[in-house]
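Okay, handing you the structure first.
As you look at this complex, bear in mind that one protein chain is not there, while each of the others sits in place.
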Amino acid sequence: MSLDEHLRTVRLVDHHVHGWFTEPGDRASFEQALNEGSTGPVTSGFDLPLGMAVRRWCAPLLGLEPHASADAYWEARAATPYDELVATFLDAAGVAHWIVDTGLTPGLVTDPEPRSEVLRLELALEQVLGETDVPGAFRERLAAADVVATKTIAAYRCGLDIDWSRPGDADVAAAARASGSRVVDPVLVAFGVHEAAERGLPIQVHTGLGDRDLDLRSADPLHLLPLIRAVDVPILLLHCYPYHRNAGYLAQAFEHVSFDVGLAVNHLGDRSVQLVGEAMELAPFGKQLYSSDAYGLPELHYLGAHLWRRAMAAALADWPEDDAARVADMIAAGNARRIYGL
Amino acid sequence: MSLDEHLRTVRLVDHHVHGWFTEPGDRASFEQALNEGSTGPVTSGFDLPLGMAVRRWCAPLLGLEPHASADAYWEARAATPYDELVATFLDAAGVAHWIVDTGLTPGLVTDPEPRSEVLRLELALEQVLGETDVPGAFRERLAAADVVATKTIAAYRCGLDIDWSRPGDADVAAAARASGSRVVDPVLVAFGVHEAAERGLPIQVHTGLGDRDLDLRSADPLHLLPLIRAVDVPILLLHCYPYHRNAGYLAQAFEHVSFDVGLAVNHLGDRSVQLVGEAMELAPFGKQLYSSDAYGLPELHYLGAHLWRRAMAAALADWPEDDAARVADMIAAGNARRIYGL
Partner (left out) sequence: MSLDEHLRTVRLVDHHVHGWFTEPGDRASFEQALNEGSTGPVTSGFDLPLGMAVRRWCAPLLGLEPHASADAYWEARAATPYDELVATFLDAAGVAHWIVDTGLTPGLVTDPEPRSEVLRLELALEQVLGETDVPGAFRERLAAADVVATKTIAAYRCGLDIDWSRPGDADVAAAARASGSRVVDPVLVAFGVHEAAERGLPIQVHTGLGDRDLDLRSADPLHLLPLIRAVDVPILLLHCYPYHRNAGYLAQAFEHVSFDVGLAVNHLGDRSVQLVGEAMELAPFGKQLYSSDAYGLPELHYLGAHLWRRAMAAALADWPEDDAARVADMIAAGNARRIYGL
């Protein structure tokens, strides 16, 4: 089997993903969902690298020519029964297992199967903020969770450049009392992460690009150095762009650090080839994972996979086929199965 | 028409440019002008990517072979009447409209036509520092200005990582009293920018590379986040290299943020292909603009345009021709016409 064929058919573990919308939505919400950064109305979701990639790669799955116009794409999509649309893109994704962050707008999305789940630490903390013994209640919450990993969105709440030392329970209790209903206090964030590490749970960390609530300066994974030195559970750096070279450095330096370029692989569209190439510069092959970080649009569950397959084929084109296939399999699924114990 | 041909002929709006020297100058000043970073004498301006690009792309316009030697280039240039030299390069640039920053060494350069003008905020502030009512005098200065945009060189004066909140008039007056003749106080800089926003004027911001007076750490456009959140007029991030990926993120996240890779497109020479490719990674196509940031040498007014045309042809090579032409037209001129109301 050629490398291209191998990469077209290898079954993936998408190690960080969300559900797809329960309803097909209107065109405005569709175009909005193509822009990760903006939380307001956008000029045109199709006039983005991701929008071009949807027209190029998703259109044929709806029976259109590659690069069908935006109008034609929307028309064909709207004419397809939503169940069929979802099935088409999910099947074409070629994903054997999904590791799902269910904490983002759970009412609006449904969940892929078969799946394992990830616990959002800040959300879990917010659910126990009213308890008398917050540290104890959080530990119980964590012990009861049926998940293969945890996730922190510290980057959105307080930035990654915080004091990552492990806080005592008294400090946590005081911070909880002083806190509103939203966890933004670095003491609470650090507490959640250290408790996850204490239980031996892998920790996914949002780094790099996101929406406008983010201060991208504080989302550089290099800020995690003190945390990385303090814990020994697997740390999974998510997204990373435009700091993916920094992530590769951390993955080489620390055995328990791995990373992906999910989210970016979709939003960069056809430029994901260069992105995946840069991700392959420094990191050990056993420390990289595939993810789409798809949310809402089933197109994204498929497109992330397709763009990654295409980019890996380019990145490995000069390698002998058996080497290339072995490394592709590691990043496609093997590393995730090992790290999450699937 | 093929995409290459379309890009060779599309008329541009150069949305950030300076004039060309009134005098042809000697060889030392010519070579000095090829080095953006250094303000002292340089070894050889030809031994730079920009110098190589001059020999490759400008030489034929002087009747030489591509890659004519540095000596041959200088000889041919010196033998050409300066008016003719200017006309040759300006015509070849294919620019329909120039948006000119007239604040840089106005005595040494003449101005392109047809043009609109940009007001340098720090310069305008310095012109009213001696007035009794500095805030009021600045507002009058701004009201009287016949410009389509303003520009801040905060990056050179105090860095971009300052307190961007809007200062009160009393604070501005106190800062003005404490100030020498040069505006470096962040209070004055922030005042100027907020006044421009108050009048609805677009704000161009120098970010990224420049000369040695700059602390490049403080020129990352990400530092502008608080300002971006505080105002709603168009913000135009200029140059951006090596932070162009950060600029692309901001342009995706905020409807009123756009950017260019001017200046860098010239100084990187033939590597502008990779630069423009990276600039096309994340930003909406409606949020990117062409500029040369040419100053002094008419070669630069032409070369910026040529290198951009060439790089865009490469970036869009896999697209359908009608899509590619439409997006090229947006970045070439359409976005600038919309943002500046030309």
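Structure notes:
Going in written order, the chains are labelled A and B, and every chain counts its residues from 1.
The working rule: a contact is a pair of C-beta atoms (placed from the backbone, for glycine too) under 8 Å apart; a residue touches a chain by one contact, two chains touch by 3 or more.
These numbers come from a predicted model, not from an experiment.
From the options B:33, B:142, B:209 or B:276, the residue with contact to the chain not on display is B:209. Only one residue in the set A:280, A:312 or A:332 touches the chain that does not appear here, and it is A:280.
Although one chain is not displayed, subunit B still touches it through residues 35-38, 40-44, 47-49, 52, 67, 209, 211-212, 214-217, 241-242, 267-268, 270-271, 274-275. Within subunit A, the residues in touch with the undisplayed chain are 220, 222-223, 225, 245-246, 249-250, 252-255, 277-278, 280-282, 284-286, 318-320, 323, 327, 330.
The working rule: only the chains that are shown with their structure count from here on.
When subunit A is fitted to subunit B on its Cα atoms, the angle of the rotation, on a 0 to 180 scale and to the nearest 5, is 120 degrees. For this pair, subunit A with subunit B, the centres built from the Cα atoms lie 36 Å apart.
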